[in-house]
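This view holds just a subset of the chains, kept in their places.
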């Protein structure tokens, strides 16, 4: 099976497996409703920042594709959508283009269509620092995502089987490329231990990309005749759980979140849990493929407006203030917290503790 | 879209979305059954009181409508029902009449039909103190509801976007109008923090009006072609949760409850949680529109009789004694309590603690 | 509506509402499986005793009916079944016969058919001590059940409305009748507070008769055209919860259990929770009416054999030893325990504590 075919498969299967309103861990998180927003909506700002960059909007189009004729067309449209909406956008893995110059255009089209926007490159944790540098150059990238996807590699027959050098390599990539590096999961989420390991290596930006949306084990199973890894489809933790897991490291790490984001309320919840910005892949792809780029642009503009509404509902004029809202962590997410030593209570009483303490 | 049309839409959509026995948080509350009522039913009284007024019955018809020809007819019937049953009744928001004198009759008909009854006016938290005064005069109102409905305003395209002055304004309204003021939610419930804010402003009466019955986000979504706020339909807390939330302030505040009340057992539960009286809107409207005023009067009379029966079952001769019954707070409501620092145990052992202590 | 008709209705509705394997609180109780019974089955005895009497089997046919031509026939068959199986049997409420001598035969037939067996009379808590004495005489009863059924009375249009004198009256009945008195619920269960009240009055025998089987609110609702008390059908606590509730009083009270018993495993569980014997009504009636007395006798004989099997499985040779088995109290029953201050843990570790302590 050719590399191009694999890329087209990923897109087709992700699209086929997409379900609009699938229940996920965001549904186990509720805001406490306080009746008085104590603000006027005009004061609300959607801007967000990390130590490495500042964005006008706290959500972005996350890394997906490239590497074939079909995905060139998708990336062209995604680039245009990012340009029209002013959103940051990440590329899919550029490995193919690092090996085969013929498919470079399917990636560089992103930059071509979004010339002044924020574009993130994307490579796997196994590429050499030199290749990582080439990936950045290919897109004149503003930042580089380095994806870590061990479960996917392991389930792919043609996947990587050597993980021993990943952490060293990430350190070397960071040292070499001249742009900020985001270490990024691909839908399995992160743990406290993973964040700890990354901090040890000097990483300052992560994207926890959790379970509950695009499911790469399900996708790879569709690509195998026997589908023998169906029992693995629940693997990993959600963005919600991941944000709770990595929260002790949020001083040292700027955390981005993605995975299973369905609508602006999910964005709001991730931001309230401490994410600096929120990535969307599956839902963006779904709208693009089923309704086209115009509807996608309209939808993303509507998200911006709705996000302002939602910020008003919880009385926040800035993304930072969302981190002082009251969140109820329920059911299985609460159980996860209790088992892992994360206190779910403090999240439920942040406004009050501001009243008493701060 | 005209103001009249909006009022008719609200009624039509509330009616269409109504479900007779929808599960809600009242179902997560059980009384402990004690076999000996130790009373004779003749001794039971349904009377209730707050520091501001005394009512013969502990439930009332809550604020709904007015402002159009159709809603004039509804208010005429509601006024007659209140008159026949001796229940207190609240008006829907009088804003329309404050702007357009032509629709005043659709509100004043309430007082016309219920000349000696207890009638509550209703305005939004954004009206001026003078307008509030006019609203009271319009109905010769015995009290004034000031509704706080930020989520509804935000979801309405034509809604208010400035909330910064609401608390000051509520204080000014109270200072101006010569009748008791009830600050009232509209189906999203109240939090401890909201009660705290209101106490700070000298408010003494609130109606927590919680989630689980009429759902204004669902209603407003039906009015939008895109229905893009469907993910918000679970917003807010129930009357049950709200009563638990505000309970630390029940010394300073007299609390009324509404939202999702389906039958007399819900009334009993709200009273047992400390409500002084219980408002009903959706169910009243549903019976009126589907079965007419006669059946509504019969039903409300049956509620009185059933409420006596239920009080006998839990051994209470007065509404106050209901606050010493044993309540089991279960499942998601219990989880809410634990997360927010409310002790669910004491409610389950109130009879016993009377045995030991009082 | 005539008294006879009411009795026939109760039987017909109880039969119609019966469901063979309805989930109830017994399903929230599990034994810990220990692999070594450490006994030989021949050593197992089913005998049980209270301070008032000793029975060869730890289950009995609980109070049901009488008072009409149809129920005379049912009681005749039940008397024959009790005689054939050697089980104790209780009469339905004898109130009708105390007022109308014509229906006495429909009760006394029980004793006629079970001449040397253990027969319990049955009266309500409102009858006079003299009437209670007459009820005992009518059946040459070995004991007298005094039923307490406030919720049923309250839901019945023709029901009792005066409960103030019940406890005094129970004391007076006990003082007058020359046989042991069992104070008995009718499917709503007992609380710690109820057991406490009864102990205060010198009562030594109770039947907690809990929710989960025959449901008298559902039955009475079927008898009303409007069925307006449908929201009350979940009222009360189960036999399982009741046994946990009254356990602190098991030194002073001998506790019988009934309500929702479907099969011998439910009997075993009630005995393991401390019941001295276990009453069955709905299931007995169901088999009698749908399959006849022969099948009922076979079934009850099979229950004896199965109960021996089950006692072997948990390593108990006597009913008393069942009180040292390990029970897991789960889900909503566990929640009830936690809310009411009952420790569910000790029940799960009784074998172990015998190892360490006793």
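The first chain written gets the first letter, and so on, giving A, B and C; residue counts start at 1 in each chain.
Going forward, a residue touches a chain if its C-beta (ideal position, glycine included) is under 8 Å from a C-beta of that chain, and two chains touch if they have at least 3 such contacts.
On a predicted model such as this, the values are computed, not experimentally measured, just so you know.
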{"item": "Oligomeric state of the whole complex, in copies, if 3 are shown", "value": "4"}
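Going forward, only the chains that are shown with their structure count from here on.
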{"item": "Contact graph of the chains (line, ring, star, complete, other)", "value": "line"}
{"item": "Relative orientation of copies subunit A and subunit B, as a Cα rotation angle in degrees, nearest 5", "value": "90"}
{"item": "CA centroid of subunit A to CA centroid of subunit C, Å", "value": "60"}
{"item": "Two or more partner chains touched - positions in subunit A", "value": "none"}
{"item": "Residues of subunit A that touch subunit B when the two form their complex", "value": "21, 30-42, 262-265, 302, 306, 309-310, 312-313, 326, 328-331, 334, 344-345, 348-349, 351-352, 355"}
{"item": "Subunit B residues touching subunit A - in the complex, by the definition given at the top", "value": "148, 150-151, 154-155, 161-164, 166-167, 185, 188-194, 196-197, 226, 228-229, 231-232, 234-237, 332, 335-336, 338-341"}
